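Starting off with a structure, shown below.
Here the complex is missing a single protein chain, while all its other protein chains stay put.
Up next is chain A:
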Amino acid sequence: MTMDWQGAGQIEAVFGSLIAQEINRHTVERDAQALPVPNSVFSALADKGLFRNYLPKHYGGQGIGIAQWGSMLEQVGYLSTDVAFPFLISVRMSFILFLIKVGAHERVGPSIDQLLNGAAFGAFAYTENADAFSFQSTARYDAHTRTYVLNARKPYVTGGLTADLFAVFVASDSRDLQVFLVERNDPGVSTTPMQLGGVRSLGTALVKLDNVVLDEQRLLVQTDGLAAAQRHFLNCRRSLQACQFLGRARAVIEDTLGYLQQTVRYQTCLADMQHVQAVIGEMYIALETARSAVFRALERQDNEQFDVDWDVIASAAKYCAVESINQIALSALKLTGGWGYTADSGLGRAHRDFMSLFAGADPQEKLKVDLGVRMIHEFELLNQQRKYQEGR
């Protein structure tokens, strides 16, 4: 399929009215008050079958690839003035796929049905502000009652305030992670709003588990939870999560152009000034460079050319996309002056929102380190190969 931008017509026809009425009308208010996007909107999307697009065929879905799913998220991001909305769609779909990948059907089937029908929503409770070998969370098994007792503190759970189910990653006794399915209503589970600088309607929460007792059936991954987290949560989402931001960045460029075309200085429309045109050109280059990187990474996933544990191309794409969208938002603010900085323009909010991806799925500087280490390691392996061949 072509990944050239062809407008958001496909998404607009099905979801445009819902996005305009339920999301865009309240974006400024939600941002100001840090109100999470209500679950009713996601239930309406589920009714229209949104989550079934990327659902595997063997689960009754359309089985579109991740690149096409990314394209849909990009279109929703373009239409939605609140980028937290497609961000949550993306996370919640990934949660469904995570359960399909790691859970036995008899254990997770009923939950997946609820998630697909918009009767419940899921969130990943992963990070502990520490490397994965230093998590403090615990799961103690009681062989008599065949239950686990969980204690954990998860500071940034995307969509945690409005989630009904959590995939909780807990340090195991074998220097790895275990994964449990935890329900919001399980005694001992609490959520506290976590105020962020941007994407304030994500419903980001501190999720705490205090002596939460779970039947052993809730254990989804007994060993190798770190690899499960990488394969089915972090690594597979690293470039995907940029898609909705790419759509919003395009809208930012268009909103900027709309202002520039209506604004006159010294008897000249700003959009007719050559320096302004060059900056718009830079923004466009940044957007299409980022799109090329992200969709290449996603197509590699579709074509199974992807390193399921840690894909260098996906990591590089995420890095590139995040730098690009932030450059676009900054340029928009530099070009539009006072108007751009008003709440109504949405450009300042977009800039705050775009900065959230500096942190998401590994901070930018951490990605640089990991990519550098990988490149050095590959080079060392090449040297070893040469040395071994010379010595034969």
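The rule we apply is simple: a contact is a pair of C-beta atoms (placed from the backbone, for glycine too) under 8 Å apart; a residue touches a chain by one contact, two chains touch by 3 or more; residues count from 1.
Basically, contacts and distances are computed from a predicted model.
Enquirer: Which name from "Electron transfer flavoprotein subunit beta", "MoaD/ThiS family protein", "ABC transporter permease" or "Cytochrome bc1 complex cytochrome c subunit" does UniProt give the chain that's left off?
Expert: Missing chain, per its UniProt entry: "MoaD/ThiS family protein".
Enquirer: Using the definition of touch stated at the top, determine which of A:A84, A:L150, A:V212 or A:L226 touches the missing chain.
Expert: A:L226
Enquirer: Among A:N24, A:T127 or A:N151, single out the residue that touches the unshown chain.
Expert: Here the residue in touch with the unshown chain is A:T127.
Enquirer: In the complete complex, the non-displayed chain touches which residues of chain A?
Expert: Chain A touches the chain not shown through residues 126-135, 173-176, 222-224, 226-227, 229-231, 234, 307, 309-310, 361-362, 366, 370, 373, 377, 380-388, 391.
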